[in-house]
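Only a single protein chain was left out; the remaining protein chains are all shown in position.
Up next is chain A:
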Amino acid sequence: MKQKSVVSRRTFLKGAAATVATVSFGGTFFDFIFSGLSPAVAAENSTVELFRNACPRNCYDTCAILSTVQDGVLKKVVGDPASTYTRGTLCAKGFSYTRSVYSPDRIKYPMRQIGRGSGNWQRISWDEAYTEIAQNMLRLKREYGSTLPICLNKYSGNFDIMHYGIEGMLTSIGNTTRATGTPCWPAGIDAQTFDFGTIVCNDPEDIVNSKYLIIWGANPAWCSVHSMYFVKEAQQRGCKVVVIDPILTQTASKADLYIQIKSSTDGALALGMARYILDHNLYDGEWLAKNSKGAEEFFSYLKNNITLEWAAEKTGIPQHIIEMLAREYATTKPANIWIGYGMQRHTNGGQNVRAIDALAAITGNIGKSGGGAQYAQLETWGFKYHAMSQSKPANSGGKEDRAININNFGAEVLNAQDPPIKMLWIACRGPMTQDPETAVVKKAFEGMDLVVTADLYMTPTVEMSDIVLPVTTAFETPGVNVSYWHYWLSLNEQAIKPMYESKNDVTIAMELSAKLNELEQGSCTFPTSGDLQEWVGKEFSEGIYKQFGIQDWQELKKGPVKAKSGLIAWQDGKFRTPSGKYELWSAEAEKYGHFPLPVYVEEMQSTDKYPLRCITPHWKLSIHSQFQNLDWMAAVNNEPHIEIHPKVAAKYHIKDNDSVKMFNDIGYITLPAKITETVSPDVVAVYETWYKNKKFNVNYTVKAIPADMGKKATGAPGIAFHDNFVAIQKM
């Protein structure tokens, strides 16, 4: 330690340092953290503090972060070495947090826009904002006899558990309309719910124990980069890594074997493999007899309906490759499959996931370390949801909340009747860039009396709002985070004071409640004050304490903790299906209108008019509309592009960087071409994200076509994002 700074909390942290890993060079990690400060700035009498934070984004990795704060300024972030998943490192997005917190683009104070979309913003006080919002809420309640004209659209911008207080705020004013469902992953969730009873995955750190790993439609090198360490480690220990994808992704380039598949035909490949496994007696009859329901029916379906020739023709994968893959997968134990979210964004996506699950089941790979069919888990999410659980005020009208489908938000808002929707509250969400059919969403916004958006930046959604409320980043407010992939629990401490006039969403709820009650006593039940730290504590349940082996949530100040049990999914063989078994035959699926067995459902086909399938995967420098707008990300890349196969490019006389118009009957976008053999010849790829100051939004062409599944577990089917057919032309 060079600097002679007053380091408060240092003594405590030294204690903590004894338990964390030291980096290989020999110094302690905490020396490393402090050494980030140049001697010049770490002058006498400056205070350097360390805080534990958690990245609250909609990401597999949900990293534990250590933040260095000097004199109240967030100077540096690193991964917390106390988490064996984060392993002391962050991704490019995570390292950019020192920029996002202090970005000059942040919304600094509440503003009112005179003319939606006009850009004519005026600064207003929080009191003015609350007054206008509260008056509108009360007026709508008077006019329509309930608060149902008020609609909330909140989703994954911040997955901190306290942020469910936004839903709580809406509950506390009465029955309201809620955008319900989830856009990203519901078809796969339903598929695994029919098969297993719910979604549970093995601890991703367990990947190192796999001897065969199929990464099926997932790209962890971009979307879960910390998992790549475990994938590479498994590979080094002799695991064969296979990637099945329509695109040669960065993950695929690090695999032992890459198999290009025709988009949306994954179920045909899985069923073809199953047929081979059946024919060659490579299935685990013992496991099936003990743990499954419907194996006989499934095998009979395979025998009568599936051939390898058919699978080869459907998928575009030569038959001998399918045979090789099936043989290797069935005979190498333990064998693991990682099922990505991309491959279920189809009209047959849920069925395809069920067919892949079936592979893991018939080979007896379920419930085993190094095995499994990994999708996601919600096992570590058993909080009290104190901030969310509010009561409705008496006599506020309406019988119950009204659910509208988040995945067809624009149309559902426009169609809502008795009463119509007149006010939108948008938080942790960017429908104007992230929802399909942007033009319809815009129309829905235009019909509102009032649109309120709480956000960090001037996004296209904010641009279509009447009032914007500045919110805090994770570093400016306390919270608690878990992942839907790994099994760590991380506290998020308040590291710095809220910037400008920004406020936490829960604070906004409290202050709005005070205003509502001032204007009409009893109109809102949300507490009008409270200490946010204490509120974090109130989220913890006995179940969470037991699962993570802690007595008190304050222990998390010493570092993140990992679940003590349940790290291998279904190890106890107690499936949560109606029969208690793994259900190859699911009566529940039948109830929701699907065939009870995992069968092949025909994929959507291109047309003469729109011959190319446009897939819109996630981009490595962003999570949906977050991060790509920051200057450090723009310095790496600031240009969207359309990836086109050389054969297709030749047909349209398109060269690298030529301007290409991509269109279908609902819209178009124009962007530069990137010619690459890594995409399939019938596919173009455009990565979805939001660029600052760019007229780019791929959702102008994406229709709100529902995926096959999602209704059971999430309330609405997913979106078949990748069943979007387009034409291209050179500009």
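Assume a residue touches a chain if its C-beta (ideal position, glycine included) is under 8 Å from a C-beta of that chain, and two chains touch if they have at least 3 such contacts; residues count from 1.
Following the convention adopted for this analysis, contacts and distances are computed from a predicted model.
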Absent chain [UniProt protein name; select from "4Fe-4S ferredoxin, iron-sulpur binding domain-containing protein", "Molybdenum transport system permease", "Porin domain-containing protein" or "CidA/LrgA family protein"]: "4Fe-4S ferredoxin, iron-sulpur binding domain-containing protein"
Omitted-chain contact residue, chosen from A:V69, A:L138 or A:L257: A:L257
Identified contact with the non-displayed chain, of A:V636, A:A650 or A:M731: A:V636
Residue touching the undisplayed chain, where the options are A:T62, A:S96 or A:Q344: A:S96
Sole residue of A:G117, A:G285, A:P318 or A:G543 that reaches the chain not shown, by the stated touch rule: A:P318
From A:V225, A:M510, A:L584 or A:C614, residue that would touch the chain that is not displayed: A:V225
Positions on chain A where the hidden chain makes contact: 2, 23-27, 31-32, 35-36, 39, 75-79, 87-93, 95-96, 98, 221-222, 225-226, 228-229, 232, 243, 248, 250-262, 313, 316-318, 321, 620-621, 631-632, 635-636, 646, 675-678, 680-681
